[in-house]
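Structure first, then comments.
Other chains of the complex are left out, but the ones given are in their true place.
Here the chain labels run A and B in written order, and each chain numbers its own residues starting at 1.
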């Protein structure tokens, strides 16, 4: 019985740990918080955003140093990640959901990028880490829809 | 004591199961994933969106076949459901929150629909299912505000 409670508790902790990681991405990106952004990715993680592909934690954390990204932050931007549908399967997990990048365009903000996301996670001795993220603009591209469909 | 832990654990699982269902709606709608969209609704569920009313799981899952919906998906859209306030009461539950439909309007996206939502859920032998969803545009309509106010 205790084992069962333990198993159920762990399933909840896994799910919330993954939700925490996703919820931390936008604030870290907007704050140019490179250390915080990098901490949640596996050493050999990959991040594909349309035609751009970043390989390895250092490259991904280095997004905060890109001129385009820094230009967004200076102009005023918000990387808002919506609630994701998370599926944990033992020591790996996936999450599907939306991201919206709002860009300041006085007096308001415009939705500059609205994307589909499929994240992959792995349990490591140090906790859950992102092993991959695929991001595609929801501009009618069927490849974006494929990221959101459940297998 | 174990009973108490069991009860508390179940309360958390209930809440997360309901959050999962809401988080799965948008990805399924955007991916025209009819099977996935239908799976979360009770057989006799109803979905009211302004003047439109869908009765029964088959009719609701069939939204993916509507010309308007397919036009949105082809143009590029995102049905983003925000975090909802969930209240579980035994074997039924409600959730209140926002949904935003972004539509591609090159070079960016525009917020085409911003709505209030009140969801109703029931525990079934197969798990939690949506028994009803009411959606109203937040365009000043008092009926939309009524969906968001706590009873």
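FYI, contacts are C-beta pairs under 8 Å (C-beta built on N, C-alpha and C of every residue); 3 or more make two chains touch, one makes a residue touch a chain.
Computed from a predicted structure; not experimentally measured.
Copy number for the full complex in this structure file, with 2 chains shown: 3.
The rule is simple: only the chains that are shown with their structure count from here on.
Once the centre of each chain is set as its mean CA position, chain A and chain B turn out to be 22 Å apart. Those residues of chain B whose C-beta lies close enough to touch chain A in the complex are 2, 5-6, 9, 12-13, 16, 19-20, 22-24, 26-28, 30-33, 36, 73-78, 80-83, 102, 104, 106, 108-111. Against chain B, in their complex, chain A makes its touches with residues 1-2, 5, 8-9, 12, 15, 82-86, 96-98, 100, 110-116, 137-141, 145-146, 148-150.
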